[in-house]
Each structure stands twice: as C-alpha cells, then as structure tokens.
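For this view, one protein chain was removed and the others were kept in their places.
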Amino acid sequence: MLFAQEDKLVLIGDSITDCGRKRPYGEGRNDAYGTGYVSAINALLQSTYPELKLRLINTGISGNTVRDLQDRWETDVLDLKPDWVSIMIGINDVWRQFDQPQITESHVYLEEYRDTLEALIQVTKPQVKGIILMTPFYIEPNPEDAMRQAMDQYGQVIKEAAAKHGTVLIDVQAALEPLLAHRYPAALAWDRVHPDLTGHMAIARAFLEGVGFSWNGAAR
Amino acid sequence: MLFAQEDKLVLIGDSITDCGRKRPYGEGRNDAYGTGYVSAINALLQSTYPELKLRLINTGISGNTVRDLQDRWETDVLDLKPDWVSIMIGINDVWRQFDQPQITESHVYLEEYRDTLEALIQVTKPQVKGIILMTPFYIEPNPEDAMRQAMDQYGQVIKEAAAKHGTVLIDVQAALEPLLAHRYPAALAWDRVHPDLTGHMAIARAFLEGVGFSWNGAAR
Amino acid sequence: MLFAQEDKLVLIGDSITDCGRKRPYGEGRNDAYGTGYVSAINALLQSTYPELKLRLINTGISGNTVRDLQDRWETDVLDLKPDWVSIMIGINDVWRQFDQPQITESHVYLEEYRDTLEALIQVTKPQVKGIILMTPFYIEPNPEDAMRQAMDQYGQVIKEAAAKHGTVLIDVQAALEPLLAHRYPAALAWDRVHPDLTGHMAIARAFLEGVGFSWNGAAR
Amino acid sequence: MLFAQEDKLVLIGDSITDCGRKRPYGEGRNDAYGTGYVSAINALLQSTYPELKLRLINTGISGNTVRDLQDRWETDVLDLKPDWVSIMIGINDVWRQFDQPQITESHVYLEEYRDTLEALIQVTKPQVKGIILMTPFYIEPNPEDAMRQAMDQYGQVIKEAAAKHGTVLIDVQAALEPLLAHRYPAALAWDRVHPDLTGHMAIARAFLEGVGFSWNGAAR
Amino acid sequence: MLFAQEDKLVLIGDSITDCGRKRPYGEGRNDAYGTGYVSAINALLQSTYPELKLRLINTGISGNTVRDLQDRWETDVLDLKPDWVSIMIGINDVWRQFDQPQITESHVYLEEYRDTLEALIQVTKPQVKGIILMTPFYIEPNPEDAMRQAMDQYGQVIKEAAAKHGTVLIDVQAALEPLLAHRYPAALAWDRVHPDLTGHMAIARAFLEGVGFSWNGAAR
Amino acid sequence: MLFAQEDKLVLIGDSITDCGRKRPYGEGRNDAYGTGYVSAINALLQSTYPELKLRLINTGISGNTVRDLQDRWETDVLDLKPDWVSIMIGINDVWRQFDQPQITESHVYLEEYRDTLEALIQVTKPQVKGIILMTPFYIEPNPEDAMRQAMDQYGQVIKEAAAKHGTVLIDVQAALEPLLAHRYPAALAWDRVHPDLTGHMAIARAFLEGVGFSWNGAAR
Amino acid sequence: MLFAQEDKLVLIGDSITDCGRKRPYGEGRNDAYGTGYVSAINALLQSTYPELKLRLINTGISGNTVRDLQDRWETDVLDLKPDWVSIMIGINDVWRQFDQPQITESHVYLEEYRDTLEALIQVTKPQVKGIILMTPFYIEPNPEDAMRQAMDQYGQVIKEAAAKHGTVLIDVQAALEPLLAHRYPAALAWDRVHPDLTGHMAIARAFLEGVGFSWNGAAR
Partner (left out) sequence: MLFAQEDKLVLIGDSITDCGRKRPYGEGRNDAYGTGYVSAINALLQSTYPELKLRLINTGISGNTVRDLQDRWETDVLDLKPDWVSIMIGINDVWRQFDQPQITESHVYLEEYRDTLEALIQVTKPQVKGIILMTPFYIEPNPEDAMRQAMDQYGQVIKEAAAKHGTVLIDVQAALEPLLAHRYPAALAWDRVHPDLTGHMAIARAFLEGVGFSWNGAAR
C-alpha cells in the first residue's frame, strides 16, 4: 500500500468530503471525520492496518468550489504538513451552472477550474509524498444528460492533471457505474449528488483500491 | 457468499446494533440503518453485490438484554419473515452486574442468558435459512479483568449454541484483538463498550468474513 | 369558470399537495393552505374572483399513495361534503419502487393504482358537482428514464379514468414540459419531485386553465 | 413585456417585500424570495416566460422606512447593477406615527419621505433601464380613517414621483380595492398591513399588469 | 364594594380573559392569572383590599365562543362553586364571520349567542351571589364599520341580559372609547382585538368601577 | 398631577424595574415595559390620562447596584433627555452583603451608595423638571431582621436625599406594609424581593399617589 | 452504623428530597439521586463504606404533601421492599397555608398531617427493619415568624411520632441552626426553603450522625 508508518493524509473537498466533520479539523474521536467516504476510508484503514498508525484529516467544506479551495489552501492543506493530499472538487463548480443558471457569479467554468487546480498542484507537489486526485461525479446514468456531460468534462480535467503530474487517480464516476446498473439514481441519492452510505462506500472502495489497500491487510 | 438473490436479513441486538437506527424498523434511505456495524455491513454488501438486491433490517434497541429480545421477538424478528437472523446480545446482561451491582433485578445471569437464547434459536431455526450468532464483547485487553472474564463466559455460551445448532458464528471479541494490540482501549471506546467507526468496521469485517463476503464481489 | 358562487373544493394528494398545510384541514388564515400549488390556486382564485367566495380545503398528506387516500377518503373527502374534488396521486406509488426497491410492501403497482382510483371515483361521483383528476409527474425530461416511463404509465391511468368518467383532466406532466425546455431539472427540484414555487405555479396555471379561470376575472 | 432576455430586477422595500427572504440577498433555491408578492411575481414570470431567464433579487427588510433604504442603497441596490429597480416603501414611515405616536424619532414625515425618495431616484435613474414605483397601502376601506388618509398622502408622493420621472407606477392601494369590496379587512390581514397570500397575489397581479405581463406568455 | 370577605370570583371568557393563564385553573403564584385584565383586577383588588382575602380564578381560553363556554361550564364554572361569575364572550363569535367568512361552521350567530348565554345565566344564577356580564368589544372607532356594528349587536344582547337578570353590567366597549379619542387603534392593538396593557387596564378600571372598587380602599 | 402634556419620564433601577423590559430601551408595543411596576404605572397613566400623551421609558437592569447605574447614566438617562427621572436602587447593594457575604467586591456599602447617588442627582437635577426617588425595600415584616435593618438604612439615605434636593419621594417600603399586615411574605415573593403583580401594583399605587395621579383622571 | 450489608433504604419526601432525581426511581448512575441531601448521603455512605454495598432509592417528588405520599405509598415505598424507610415531609403542608392562603384545598392542616403520618408508619413498621423520621424545616431564624412557628408544630408531630414508635429521629431544623448563626437565610436559600448544597450537606450530616455513620468508616 502507498501509505507508510505514521503517514499523514489530508482529504479536502466539498460536501461529499465534509459530511458533517468536526471543525476546524476533521479528526479525533467519534464522528470527527463526518459520515461519508472519508469516515469509511479511515475506519477501513485503521481497522485493517492498525499497526501503521496513519493519521487522516478531513478538511472538506460543503458548497465549496475549486475557487474556495484556493482561498483556504494555506491553512487547510499546507499548514497541516501532510504526507499525502487527496482532492475531490468540481461538483459545485458544475452544479451552480444548472441549478441557479442566472446567478453567474457562482459558476466556475472549465478554464478557471483547470487553471486553479493546476496552481494548487504545483504549489503542493514539492511538499508532499504524493497527491490523490478524485474525479467529481454525478449520479446520472444517462450519458446525454447535460449536467452529466459537463461533469464528465470536469472529470476529464482531473484525469489529464493526474496524468500530467503522475498523481494517483481515483475515477469516482466510473466506480459508481456498477451501482447504477442495478439501482435507480434515486435509490442512491434523491438529488443525484449526495449518496447514501452505499454510494460513499463505493467511493471509499475505489479510493482504497487506488492506493493499494488489501482487504485482509496483506501485501503491505 | 451465504446470501442469495433478494434474501432478507434481520439484525437484532443492543446499542451496538441500534446506533440510532430508524423506528420502528431500521431500513430505508439515509441513516435508517444507524451509524454502526449494521450500516457498514449494508453499505459494503450493497456496493459490492448490487445485483443481489439484499434487504437488511436493523432491529437493535439500546440497553437491551436477552430478556428484552424475548419480549419483542415476535414483532421484531418473526413477523418480518427474514431469511437470515443475526443476533448480538449479552453486553448489557453482563454490564449491569458491574456498573450497578446493587440493582440486581437489572442483571441477567448466565443461566437465564443461555436458556433464553436457546428458546429463541429453537423457535426461529425452522423458519429461516440460517442464524448468525455474534459473541458479545468487551474492549478490555486484560484477560484477568472481572468484566472481561464474565463477557468471555457469555461469549462461550454463544459459541456453544452456534456449535450445537450449526449456525454461523462471528467471534467479535476475537475480531477486536488485533486492534487492541496497537491501540489503547480508550482510543476505540471511552467506555470500552461503544466503539468508534473503526471498531464497528472491525466487527463488520468479521461478520462479512463469516458469511463469505468477497472484497471484489468475486466467488459468489 | 367551472366554480360557482360559494362552491367548496377539496384538494387531496401527497406532499406536492400537502406542502405544510394546517391540520386537520388545510384552510383558514395565513399559511393554512401550505406553500404549494393549492396555496397558489387559492390566492389566484380569491384575488381574481373575490365575489365568488369560494372555499378551498387542502387535505394532502406527504408520502401518501392511492392506498393511503382510500384509507382516509371518508373523513378527508366525503365528510367535508365538497362540490368539487381534485386528486393528484401516484408519485409515491411509483417512487418507492425506485428509491427503495427491496421494500416491496411500500410499492403500489399499476393494477392496484387503477382499481383503487376507480373505486374512489365511483363512490364520489354521485355526491359532487365534478371531479378534477391531475396526473402525477416526474421532473425528468429524458423519456427513456425508467422512473419517468413508469410515471407516464400512471399518468395514462389518470387520463383514461378522466375520459371514462368525463372528469376534468389536468395534465401536470405536460404543463411542466415548457419549463424543462429552458431549465435543467435541478433548477426546479433537486430531487426531481418537489419543485420550487415556479414549478408549483406552473401546476397551478395548468389547473386554472383546466377549470376556465380568466386572468382578469372576465368570462365567468 | 418590459423585461428583456436575462434582465436583472432588484425589488427593495419593507416587510411586505421581505417576507422572510434569504440573507444577504433574496434569490436562489426554495424560499429564497420570501413568501410574499416578490415570490409570486418570480414564480409567475419564470413559469410563464422560462425562455427569458430573468433574474430577480429581493432586498426588502422588515420594518424599514425610506430612511433605512437610503442607508443601504449602495450595497443593496446599486452594487447589484440591476437593469430594473422596484421600490415599495412608506408603510412604516406612516405606521409608526400611529402605533407609537410618542416615539417621534421613529416617524418619517411627508417631506423627508418625498426628499429621500427623490434623491434615491436621481442617483439610480442613470444607471438602470427603468424604475418601478409601488405605492404603499393600508388595508382599510374607510377613506375617513386617519391612517388611511396619511397613507394616501404618501401614495400621492409616489404617484407624483412616477409622473415626474416617467417611471412605471403600480398603484397597490387601488389594486386591493376590489378585494375590500368583498372581504372584510381582517380576512386579508389581522393588522391591516400584512396580507395573506391572496393579498400578496393581488399586489403581484397589479405589478405584472404594470409591466405588460401576459398570462399565457404571448405578446412578449 | 360588592365583594365580601373571602369571596370567590371566577372569570371566564376568550383570549382577552386567558392571556396565558395557568392550566387547568388560573390562580396561584406569579403569572398564574395571565397578563391581561384579570391579572390587573386581581392585583388592584389584592393590593387595595388585602384584608378581604378575595380569591379570583381565571378560566378564559383563547379562541372560545359562547358555544365553547357551554361545553365546559360545568367543570370550569359550577364545579368551582364561585360566589361571583364574570363573563366576557362574543368576540370570536363575531370575528370568525369576518376573518373566515367561508368557514361557516365556525360562526356563532346572534340567536345562538343569545340563547346560549341565557341558558348559562339561568343555570348559574341560583348558585351564586351575582353575575358580572361584560360586553364584547372591537377597537374600531368608526361606527359604520361592519364588524364594529356586529359587535355592538352582540354587546346589546349582553346589555339586555344584564337588565333582564339584574346582573352587574360592564360596558367594555364604552370604557375603551376615551382611549380611542386620543390614540389610533393600532396603538392599542395591531389587530383591533388584543390590546396592550393600557387597553387591559381600561377594561380592569371599568370592571372595578362596576363593582364599587375604591382606589384608596375606602367606602367598603 | 405632576406630569404635563407630552412629558417624558425615564425610570431606572434594578430587576424590580427591569422585569424583562425591551432592549435597549423599554418602551413601545406589547411587553416593552416589562411586567412590573413600570408597566403598571404606564398602563394606569395612559388609560386614565390618554390626552396627555406621556412617554415612559424603562431602563432598569436586573442585578444593578448604584455603582452600575453610574456606569450607564450618560446613555441610559441623560442622553434620553427626560423631563422626569425616577430612580429605585439599593436592593442589590444590600442583598449581596447577605447572600454572598464572602464576595466582598460585589458589596456596595452605605457611604458609596450615598455618595454615588448624590453625584447622580447633582448632574441630573439641572437638566430635568424633577426627580422621583423611590426607597429600596425588603418584604420582611420583622424590624429586627438584619437585612431589613440594612435596607432601612439605605432607604433613609433616599429619604434624606429627597429632602435635601426637594425631589418627589416614594416610600416603597411603607407602601408594602399594609400588604404585610394581611399576607405572609412568601405570598408576595418567595425570595422576599421580587413580588408578584400584587406587590408591583402596590408600588405603582404609591408612585402614582406621589405624583398626584387621580383614579378618575380628574384634578389634572 | 445502623445499616447492614446490602441493606436497601428508600428515602421519600418533597422537593428537598427530589432535587431532580431520575424517574420512576432515583437510583443508578450519574445524577440519578438528584442534587440534594439524598445524593450527598449516598456519596458519603458509598465512599466510606464501599464494602457494605448499600442500596439507596430516592422517591421524593417536588410539591408533595403527606397527602400525596399516602396516595403513592404502595408503589413508591412498600413495593420496593426496603429494609429502611426515611421520610421528610411537611414543608408544603405548611407552605401552601402561607403562600396561597386562599387556595384552602391545597392546605394540609395539623390533624390530617398527624393522622396520615401515623397511618403510614403503622402500615410500614411491620415490613421494615426501621423507619427514619426527619423533621420538616424552615430556614428562618426568627422564632416569632408565623410560618416558622407552624413548621415547628409540624416538626413536633414528627418528634412525637418518632418517640411513640421508637424510630430514628433526625431533627433537621436543629441541624440548620448552627449555619443560621453565621449566615443570613438568603445565603442558604433565597426562598428559605430550598437550600444550596451547603444546607443539604448539613441535612446529610445530621442524617448520617443519626444512623451512626463514622467519617473514617470505623466503628461499623
């Protein structure tokens, strides 16, 4: 697995990452990690590799776009001196274009998304062991859907950034496809964005697979 | 894996099972399954085997002893016509003897525990595909500890019942041992009973291993 | 317009009708009619035809299916001795099949839907001046979507019943189409079911058009 | 209709405008526009002319007089760069003279009302496509009533300002008269100031008529 | 003064009497008497005639009509074995006809009002030292106002009943006239029904004058 | 009566004056004056002399001593430009010496009380028509009681100041004596300090008598 | 000490005993015993004689008189099969005569008090090892005070009953005297009835002295 003894991992993002985590930092006892994929990842890592004594910190904030991440990157990522940084951002960048089309100042279009992400990666890369880039997603199986198409474009930006910088890539949208083959979107998320724990577990499984996690703790 | 297409599984128990589940039955959307091992099991099963369309129902109630389970066995287990029944009970049966020793009417001693459990298994077995017995546990690594010793006795009753009736057995106490080798009890549960999600995930992993779950959904 | 001096109109349905109306009956001062299409219809009728002194009563209840309507038809419709009855039901009958597919006892399939509706119409028709049937709807523009297809089938039942019994028919699904031509579903309703007031106003306008409402109160 | 493709309209005023809108600006999803005439106007405009993609922003604040509007005109009107500005103010300017006559510092007398309004119009006019002036009102049919007489004087100021500056004029008091011909004031508003949705809808209808709204979206 | 040593006085009515009194009976410490005229009467009587040790019990209930009084007359008046009974009822009997004209089942028309009151007086009179009848009122100075005219009719019923049965009569409407000569109705009560403490004190003063109260406790 | 047309009266003090008044200033609608003697005085003055249009402002604050009054004298008295100022202070100055004898920094001893009061009177007198000094009180009939004796000393300071400066004097302690002749202290105030409305009414009556109030509004 | 290994002691009374204890029975973890003398007694007994494993149950209820005790004696005392019963009652029996003198049905006069107590003792004595009678008290040092004199009479009834039946007697009033020699009543209890923990501790100390408690656990 990628993570070594006592590594520190900061996971930043929007409401999918946040999920009610503790403030100012999402770590500690009980529900400090929130109730989403970060919490599931932490529980699976800690229960499977207790000897590694890993440290995860959730700094997701609901409603954030990449523009918001940039504003708080210093305090919520770099100052924490992480070994690894995981980023899942872009859903709100796209969603606001569709659910409040007239409020254009809330939209983050593709170019700003790409440039801001690039800037964040460049400042971070020299200071960490590695970056984990997670694609944004939309729980909509119809590939012709306008918002799904937009989300796929933003996901493509993530894929290209991962390739360019050699980071770990978690294709969250792809990880959710098998579920959508058997469940209607409303069974995962009434708003096609905020999944129930089954959806979060699918994200967590994709993440863990991407970092070389072994279900039985072997092959470490 | 043990569970077949569209199987229905009822999981009954105390606060470890309950974890804030929905009333009257713990199933449905969002946090209907609570925030403990039942929720983790459901999320892992549904995200890994979406095609099986399994149905899990959480009927745990905080503070219950086996005496309480007997009182509500008809409505909370049999009436639901499950294919499988999972039982984790005994922690409060023991705990009350230690945290309120003078209130003896709240204690369920070993013989009553064994006899009641036997009665529940006998009435249930003919009506289901199988029963899953989970040992009660105590997050105390010291084997000389009085309450840990008592809990082990109650766990032994579960093991003997599983052997006698040929049920699935989940040794929860054993599943928590690796964690206790690397973490102090207080890091799992301030009261050594109610673990954080890492502890619940260890329970869920033991359960899933016991029913033949495969991390990648293979070998079904 | 269909409604005459001092006519009494009962509007029954699910959460789209309910919208937080007063209990036990949704009429009176302030927000007694809820915040949805019933409230908009009442406000438009009363402000445009104040001289008619119409009386509207909202008896919608969130989560209801046609099965629930049948259970309370006596007290919530017939006992109120209405001149007109408006019915919009079916969304939950369909939705539960998609958002909790395993909980089959919560599903109301097409045949039960049709038969129950027929029974309600038959008992009601002799006692009122007229019935207004509103199709259920789903804010999903893709005609291939599975839930949209199911909803269209239930809507077809409504259309056939309206034709058979000669009732007023409000095609709510059709009324929402123009909006969906210019707005993404998420801009009307995050869950594609509960619209904002713009969506409710579109429903209200379709209803009023169906009953011969005139914007300037003329042609009465 | 007056409003063109993607026009932005700011509506400012007192509690009649506010009605529980979102802070700091009343626009967006759900009940962001409050529950009064602004919300009704928005819903009727958006559902009838979805292709125009108009943007409405509610900046009313309960209890405001024209003196308060002046204090926040920069941030709550001009900074938003509206195409159109709608103003309904004056009720509290008058009401305080009648419900707390001794607290004279809370009164805004006619001259201050006229001068402040004039100043606001002059600074705004060059920056927008047009201004919509709405008269304040009092739900009291008796023309001899002292507060009604005062309100009519303030309404007269609005009418004169509209004539002088060639703005759109909405005579709200006149729009409520037909209702008062058939309903007692207490049926519209217990305090003769805050109407129920029927009263707000009458205001909305007057507004829409004033801006050339067509019920069927024609004549655009 | 009418009241003698240790007399017990029950005051029944609607919200004007209730004013948040204690349940089931409004007497005892602190704000048990509510915050209206009953409380003021009690405080003035007890502070001026402490040696009389009078006992007042408030049994008003908000929203009540004379129909409601009849339903609870046994428990809330007769069972308390009062020496004196004070009745102020009729405001809601009239108001509902004006604020929800369509909900006719909530109206109590003049004949029912007169007959019910007569029945209550007849059953009560033989069991008490005396009855105090208070007219209902409406804080509206315009004698042409429709609701004020109706209220005056109901007040007339009270006056006739007082004359017929020789009870004490408190003309509350008349007692409020001097205030209305100097204050606008909104300064006494936004809804012209529920006055502030100044209005309640005017009622209390009329009541006390009617029973021979002396400001300095003299002439007892 | 002392007060003339449109006079403004500020009443300052501790919890007996405060009684839950509105912040920052206790005047306006409903319970803005609190629920104590200030509210009773206002209601009796306004209902008896409506034509005077007096303005009362309650600026009492619970727990205050004369030391606290001095700290806020500028903003809570002088800035309001009153015609009359009423002061009732001293209860907490004494009480703290008896209920928390060890916390000596909370005590205000006699000399500081006298000197501070003198300073307040001197700065205020030239700016107002008159000052009304009310003695602090203790609802304890036993003249030997230590706290009653202390309170009497503080009351004596008030009497001497009133005599020296020729202000109106309200002997509140004396006004309560007749009540204590017939009621046990606990029937007026469980803590012998905060009376029920009967006690507050006795204070109000003493105040009104002191300013020449006439129960029937005569002799003005 | 009187209490032997595993003895069970029920303590019944009014608010002094209750102090927010758990319902239906005041025993168990945390603040189950309330925050008064019962809690102090339990903590001192359990921390000093842990080996005795005593069981205390608090069944006090605020506001109770001896009449209320009689109503619930079966369920709240006898059904619990105590070895010892402690009774402190009478404060409310007296207090109501002083704080609500007119509400005579709430008074329990001396004879009823004596007779009811006698009946309770007679039914209880044969079923227990012993009864502990505690005098009611009033935190008023003045022996001439009317309520103190009444309380002393009720206390005298307790003393006579203790002598007659040979029970343990705790003279609570006497136990508080030393405190009153150095502290003003208000420093113990603003209402002279509900003491702070210092007062409760004085009661607990008197109780423990009465049952032969030894501070260092010796002499058992």
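Chains here go by letter, A, B, C, D, E, F and G, matching the order in which they are written, and residues are numbered from 1 within each.
Everything below uses one rule, namely that contacts are C-beta pairs under 8 Å (C-beta built on N, C-alpha and C of every residue); 3 or more make two chains touch, one makes a residue touch a chain.
For clarity, every value in this text was computed on a predicted model and none was experimentally measured.
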In the whole complex, of G:I12, G:A40 or G:I91, the residue touching the missing chain would be G:A40
Of the candidates G:I89, G:V157, G:L179 or G:V193, the residue in contact with the absent chain is G:L179
Contacts of chain B with the absent chain, listed as residue ranges: 95, 98-101, 142, 144-147, 183-184, 186-187, 190-193
Omitted-chain footprint on chain F covers residues 99-103
Touching residues on chain A - with respect to the absent chain: 6, 8, 27-29, 53-55
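The rule is simple: only the chains that are shown with their structure count from here on.
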Chain pair equivalent in interface to C-D, over half of contacts matched, among A-B, B-C or B-G: A-B
Degrees of rotation, nearest 5, to put the Cα trace of chain E on chain G? 90
CA centroid of chain A to CA centroid of chain F, Å: 64
Provide the C-alpha centroid distance between chain B and chain F, rounded to the nearest whole angstrom. 67
Going by residue number, chain B touches two or more other chains at 29, 53
